[in-house]
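Just one protein chain is left out here, and the rest sit where they should.
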Amino acid sequence: MAVPPNFEFKNAESKTDLSTFIGLSAALLIILVTLILGGQYKIFFDLPSFIIVFGGTFAITVTATTWTDFVNALSVMKSTFRVTQIEQRVYAKKLIDLAMISRQHGAVNLQQYETALRSDGFLRQAVRLVTDGIKTDEIESLLKQEIDSNLQRQEQAIRVLRRAAEIAPAMGLIGTLVGLVQMLAKLEDPASIGPSMALALLTTFYGALLGTVILTPLATKLEKRTDEELTQKVLVLSATLSMARQENPRLLEIQLNSLLAPKNRIKYFEE
Amino acid sequence: MAVPPNFEFKNAESKTDLSTFIGLSAALLIILVTLILGGQYKIFFDLPSFIIVFGGTFAITVTATTWTDFVNALSVMKSTFRVTQIEQRVYAKKLIDLAMISRQHGAVNLQQYETALRSDGFLRQAVRLVTDGIKTDEIESLLKQEIDSNLQRQEQAIRVLRRAAEIAPAMGLIGTLVGLVQMLAKLEDPASIGPSMALALLTTFYGALLGTVILTPLATKLEKRTDEELTQKVLVLSATLSMARQENPRLLEIQLNSLLAPKNRIKYFEE
Amino acid sequence: MAVPPNFEFKNAESKTDLSTFIGLSAALLIILVTLILGGQYKIFFDLPSFIIVFGGTFAITVTATTWTDFVNALSVMKSTFRVTQIEQRVYAKKLIDLAMISRQHGAVNLQQYETALRSDGFLRQAVRLVTDGIKTDEIESLLKQEIDSNLQRQEQAIRVLRRAAEIAPAMGLIGTLVGLVQMLAKLEDPASIGPSMALALLTTFYGALLGTVILTPLATKLEKRTDEELTQKVLVLSATLSMARQENPRLLEIQLNSLLAPKNRIKYFEE
Amino acid sequence: MAVPPNFEFKNAESKTDLSTFIGLSAALLIILVTLILGGQYKIFFDLPSFIIVFGGTFAITVTATTWTDFVNALSVMKSTFRVTQIEQRVYAKKLIDLAMISRQHGAVNLQQYETALRSDGFLRQAVRLVTDGIKTDEIESLLKQEIDSNLQRQEQAIRVLRRAAEIAPAMGLIGTLVGLVQMLAKLEDPASIGPSMALALLTTFYGALLGTVILTPLATKLEKRTDEELTQKVLVLSATLSMARQENPRLLEIQLNSLLAPKNRIKYFEE
Partner (left out) sequence: MAVPPNFEFKNAESKTDLSTFIGLSAALLIILVTLILGGQYKIFFDLPSFIIVFGGTFAITVTATTWTDFVNALSVMKSTFRVTQIEQRVYAKKLIDLAMISRQHGAVNLQQYETALRSDGFLRQAVRLVTDGIKTDEIESLLKQEIDSNLQRQEQAIRVLRRAAEIAPAMGLIGTLVGLVQMLAKLEDPASIGPSMALALLTTFYGALLGTVILTPLATKLEKRTDEELTQKVLVLSATLSMARQENPRLLEIQLNSLLAPKNRIKYFEE
């Protein structure tokens, strides 16, 4: 059980989440190109229609929830575009690295790795609790509280996004009904029928765009992300408690493997 | 453990709930402005269409439930526009203030704070039970019954609102079908087609407005509000029982923290 | 504990349920007035369209269930228009009245109140079991069987009504499709387009009327009524067993209060 | 406890299920008469439209399941048109008749009633196991396996029917979209618009007919039938085990009553 020679923790860097970014960009691009190829792309950009759908969805979502929850949902939604590129396999091994350092050189010695962990706030906080010699019970309660608080915040954001995704097409329909009624009321001018109706349908298009292309996929991605982050934080919790209790890192390996998906399980001590 | 010098309880004042009020106003304003900008806003106000949707939704909701439940739902719905601006953090601290006063000067001394609590009916009732020297068991049973009764009333109101929100668009559709049939039956006059059809679509618009913009968001807000009020009343219950049992306020702090969301947890005795 | 002087039981009279009757009448009236004001009301009464929707819904509902269940559903549905005007508070007190008479004058003496109970079949049957001196176990088993049987019958009726409420709009759509195909096939006569299409839409209107205005609200009301009747019968069961066991009526009060909604709880022995 | 003199078992004869047969026939007849009265009934019979909806639904249902499951579903579906006209009351009494014969004359004597039971395969099989002197444990395991296997088969058929009922309207929509696109592509010939569009709508009509009028009601009826058959087979199981164990038929009566719906409970030994 030699201490890993040059311990690094570069994996936790935050990168753009390519599946979110490219997927969403591609969907919007495909639609945009279709608009331009149709040679009439200007008609698709209409400020009043935009306001009735995006503004209306925004206003009703705030009505149904609170301002705090809404702002929280927006900030959590943004986070789906960044991903901390961590392979759970690699992350679990790094946690055992830390456990072995702690085992062999004492928990206090972990202090020198704090800079290496600066990109992973939760892990750094956990390690500091150990080096500060806080009692195991308190460490467990503090970290669980942190995990809980984060989980609650993300679940609330997912609920707000799903609600907004239901409101968007309904606002689109309301906008189209307004447009149709206005068009039909002044039917005497036949030349204006086409463009008026085009304008009326625009809000339905905006509503479908906002609900189907933007809000629903991001809510689904956020659910997946929440699951992954929860797993990762529970890994850190296990490792931290193991270090605080000064248990054998071999025991930690078994615990981590029981938390990891089958394909990510590790064999640290047989390599 | 000094008694808080000038104890105030101004937090429990009832204010307009800005997220409900501004959100709903903004949504209706956006739609209204769209109507006016279209230059035909008069056609959107049609009494018969209004009666068929709003009156019909009202009548069918009463059919599906009872008159008492319906009136109850309306009065509870109104309450989503007012909010008792209480930060749970601050509220929990005030409860510990009360517990400390009770601990140091005796429960009877709480009487002098009754005026300060006049804006918070439930808490005042709870404190009076303590100062009157009612037995702990009876206090618990009385307060739980009160909480239960309120919860039941709000849940029934939410069910009625959700049901009405489903009926509204269906009544809109019925109104539009009536209008379409009437229009098609006298098709010989081509000039009247447009306005007649505009009128026919109006009920669908009203139905979507009533269901999507008004009833559903208020029902959702009411659900959120019910959750919060329940938490707050359970805080009061815990504090009241703690005072009645003359327990150490430090114990109360632990109990309150276990009821509060992570971000609202307090540290009364470490400040 | 004096025997209530002039014991009456007039509360259990069956009256028209005003919320069902007025609610449904108002909804139908609003629609009817709209039809008449449109000046074309005759077109809304078309026998073939009526048969395809109402007859079709009837036929398919029978296919999906059995003739017995269907007839049962109709007879239970009718019962939502009558209500036995019982306030649970008052009813519970009358049950304690009976228990006190039984306690002080002996169960046999209850016989003389049988006429007073003639409007409440279930209670009269329960009281007769006590005066006949049937064993408590058998009374419990007989009354529970009766409650069970009634509950099952009403739940089956609710299921049939909900199913019919789903079939009605589908039959409306089928009727409209038939009408549209027929109209389009003889398009050469432009004068007939309007009235033909009006006729085609009529079945969609009938389907929405039958499903949304009649069947769904009645099914929902029936659910509420079933809940209330169950509570009332369980009150009778508790009181009857208490009398059969010759328990103290004070004990009965506690049992009844645990079954009643908070706002209906009684204080018989403190008044 | 005299042996029933002339034991017959004629109840188990299979008859046409009138609610399925008349209900479905009436629904189809109503629609057919509407078609004929419209004077254009020929347009409603179009082979290509028929193939795209019925063939398409068939093909996609097979894709989603397996050929075996599909054939099984068809054969089970057919069974909803036949019903073995058994009143559970009467059936339960006959089972006690058998139990009494077995008790008084010995199980072997049941052999002579085998002809009387020939129309009820499951009961005959069960009785033969008793007369053959098979051990009680094995009888129980064999009959339970048979019940299980039948239940599984019917549940799978219900799933396939429900799935087909969802596919049918979707295929109708696809057919209509194909028809509309074809019609719109050759819009230059105005005379053909009406009939082409009529034809296009035909598949939506077929899809609604197949899904709403045929598949969904039969799936629902099958669910009800499966429940009834299960009850009846569990009655036979109880009676068979009681005979195999040579228990007192009075005990069997209590067991059967606990399985029967309240209204069907019997009083064999008090008549």
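Order of writing sets the chain letters: A, B, C and D. Residues in each chain are counted from 1.
Note that a residue touches a chain if its C-beta (ideal position, glycine included) is under 8 Å from a C-beta of that chain, and two chains touch if they have at least 3 such contacts.
Given the structure is predicted, the values throughout are model-derived calculations rather than measurements.
Considering the intact complex, the chain excluded from display touches A, D.
Looking at D:134, D:178 or D:260, the residue that reaches the missing chain in the full complex is D:178.
Residue-wise, the contact with the chain that is not shown comes from A:220, picked out of A:125, A:150 or A:220. As for the chain not pictured, it touches chain A at residues 18-20, 22-24, 26-27, 30-31, 34-35, 37-40, 43-44, 191, 193-195, 197-198, 201-202, 204-205, 208-209, 212-213, 216-218, 220-221, 224, 261-263, 265.
What chain D contributes to its contact with the hidden chain is residues 48, 51-52, 55-56, 59-67, 70, 145-146, 148-149, 152, 163, 167, 170-171, 173-175, 177-182, 184-188.
Going forward, only the chains that are shown with their structure count from here on.
Note on connectivity: the fewest steps through touching chains from chain B to chain C is 1.
Overlaying chain A on chain C by C-alpha atoms takes a rotation of 145 degrees, rounded in steps of 5.
The pairing of chain C with chain D is characterised as different-residue: of all residue numbers used at this interface, under half are used by both copies. With each centre defined as the average position of its C-alpha atoms, the distance from chain B to chain D rounds to 49 Å. Chain C and chain D have centres, each the mean of its CA atoms, that are 30 Å apart.
In chain B, no residue touches at least two other chains. Chain contacts in this assembly form an open path, with each chain touching only its neighbours along a single line. Contact between chains, using the touch rule, shows up for A-B, B-C, C-D.
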